[in-house]
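For this depiction, one protein chain was excluded, whereas all remaining protein chains were kept in their positions.
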Amino acid sequence: MSLTLLAVQALNGLQLGLLLFLIAAGLTLVFGVMDFINLAHGAQYMTGAYLAVFFYGHTGHFGAALALALLAALALGLVLEALVWRRLYDRPHLDQVLATFGVILILTEGARALFGPSPLSLPRPEILSGAVPLMAGLNYPVWRLAIIAAGLAAALGLWLMVARTRLGMQVRAGADDAAMIGALGVDVARLFRAVFGLGAMLAGFAGVMAAPVLAVEPDMGDGVLILAFVVIVIGGVGSIRGAFIAALMVGLVDTLGRSLSTDVARLFLSPAAANDAGPAVASMLVYVLMAAVLFARPQGLFPARAG
Amino acid sequence: MRAAAVLLALAAAPPVLEGLDAGFWVVTLSRALIFAIAAMALQFVLGRGGLVCFGFAAFMGIGAYAVGVAYANGVEDALVAFPLAMLAAGGFAALTGLAALRTRGVHFIMITLAFGQMAYFAVTALSAYGGDDGMTLWTRSTLGGFGWIEGRWPLYYACLGAAAATWALLRALGASRFGRVIDGARQNPGRMAALGFDVRRAQLAAYALSGALGGLAGALLANHAEYVSPAYMSWHRSGELIVMVVLGGAASLGGAGFGALVVVALEEVLAGWTQHWRIAMGLIVLAVALFARDGLAGTLTGALARLRR
Partner (left out) sequence: MTAMKSLALAAGLCAATAAQAETLDIGMLLTLSGPPAALGQHIRNGFELALAEKGGKLGGFDVNLIVVDDELKPDVAVGKAKALVERDGADIVVGTVFSNVMMAVFKPVIEAGVVLVSPNAGPAPLAGKGCHPHYFNTAWQNDSNHEVLGQHAANQGYKRIILMAPNYQAGKDAMAGVKRYFNGEVVDEIFTQLGQLDFSAELARIAAAKPDAVYAFMPGGMGVNLVRQYDQAGVGLPFLSAFTVDETTLPATKDAALGLYGGTQWTRDLDNPINAAFVKGYEAAYGAAPSLYASQGYDTALILDAALTAAGGAEADALSAALKAVAIPTTRGDFRFGANNFPVQDYYLAQAVKQGDAYVMRKVATIFEDHADAYAAACKM
């Protein structure tokens, strides 16, 4: 494999990783601060995509669709928090799993009922819809570079918020010990609402950014949810920095693994067996990575909680 | 006492349903009983042991494929295929448990998910056994050459027998010293270890047994559907199993079994009403999660107790 091809694969892995980061960031905050397992987070990503398609259909303008979709995703996240999530903070994880599983069913089937089961599309904004030549014969889409830029900007923004603002300080403290900061006078309920709203918005934003590239369909949140959980487990629950590093790792391992696995398998096995083994191993790689990290550092790479 | 009543009711179901011209429900009930076996096995490690396994579907799938692979190689006898299924699934559970039980909490959930996914992808790659298309079993498992579960009712009673045996076994284990060690390990592993119990070994034994019973459920599922496919092992199925246990009531064995029956029956009924039955299912699941803290079984027994007073 040539060096330029490797560079392109790396960019692709980076793009996938940053998309995963946007989703995992909200998930890890919610889990870290509120000890809340939110299986419906993938559905919030899906909702963002559908909202963008809906608003684009009414405005015809990508920027407006993006802004409206983000606001609507935020609103939906806050409504869910008030109606459902709030009752589950003190409950055991299993109850949270059950409730969020129910919400997934409702949101997914609701999207299917409202928009139909077929994949929908969202056109990219005009100025970002071209491609730049990265190597001879391959043009890299500008939109994918935009995803990378947006992901990096969001990461920077989150870091600034967590490290430099009061809210961020509360989030960090809350991830460490939420009961304690409540005792210290912080409005924990408002903090939780803020964290949930932020998580919902980030997931929705990821959905909007991904929509022009991937098909918008009711089950699109499923695969992404599992990968997001893998990311936060590798990175360490509650840690934004961990989610960032882990997301990049997962994105790169998955992308590079998929493109190399069959070639590597052919070195050891017959072509027919390699065609079977290669993709199977590629699919497993991310989980093997996670298992390896858990073996070496069971708390993840950058655990937010002490110990 | 209550258990005997339930068993009697379930045993009487086929002739009653036939009389009500709803004989096809026997097929659905068989499927419900199969998932009840799996749910009860899962409850033993999840509710009792506190180990939330998110890869349980893999045990069912391995059990199903043991029957399928044996069939493809000419072995149809249940006396070979069923123990093989339990051994394969239990062995997989023991091996993966060695690694998984070193972790706790959400990490345990994710590691078991990872192993489940690995099993799924491995089986999907086995093009010799149909890969993703799966394999049809042209006859069900035989017993000494005799087609003992070929009909609708024989299969139902076999499933009922297996479910009753599973329930009895897990109940006895749960009441035994072993069960108390598992309880203690869930509540305070440190103290148990300090008291001299080998917590890791007890949990591994429970996990392996649970896997083996999942394999039994899988073997029955393969016979019920007369078909095996990697879809049996998908993480969605693992999630559905957890929902069955928690919906019914993770605290009790009977609750988990009840949850399985409710979920399978609900799916059948709701799907007959509307194409978008998942919304109704989601609302029911959500309502139970929010308002029925002890699961459906817990809430029902609580209500019954209050009525008696």
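First chain written, first letter: the chains are A and B, and each begins at residue 1.
The rule is simple: a contact is a pair of C-beta atoms (placed from the backbone, for glycine too) under 8 Å apart; a residue touches a chain by one contact, two chains touch by 3 or more.
This structure is a prediction, so every number in the text was calculated from the model and none was measured.
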{"item": "Given A:Phe36, A:Trp85 or A:Trp143, the one touching the chain that is not displayed", "value": "A:Trp143"}
{"item": "Hidden partner chain, touching residue among B:Ala58, B:Met86, B:Ala125 or B:Ala256", "value": "B:Ala125"}
{"item": "Chain A, residues in touch with the chain not shown (by the definition above)", "value": "1-2, 4-5, 8-9, 12, 15-16, 112, 117-121, 131, 135, 137-141, 143-144, 212-215, 217-220, 223, 255-256, 258-259, 262, 275-276, 278-280, 282-283"}
{"item": "Residue numbers in chain B that touch the chain omitted from display", "value": "23-24, 27-28, 31, 124-125, 127, 130-136, 138, 221, 225-227, 229, 231-232, 271, 275"}
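The criterion applied here is as follows: only the chains that are shown with their structure count from here on.
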{"item": "Gap in Å, rounded to a whole number, between the CA centres of chain B and chain A", "value": "31"}
{"item": "Of chain B, residues touching chain A in the complex", "value": "46, 52, 99, 102-103, 106-107, 110-111, 113-115, 117-118, 121-122, 124-127, 131, 235-236, 239, 242-243, 246-247, 250, 276, 278-279, 281-290, 293"}
{"item": "Chain A residues touching chain B - in the complex, by the definition given at the top", "value": "31, 37, 39, 84, 87-88, 91, 93-95, 97-99, 101-110, 112-113, 222, 226, 229-230, 233, 237, 276-277, 279-280, 283-284, 287-288, 290-291, 294-295, 298-300"}
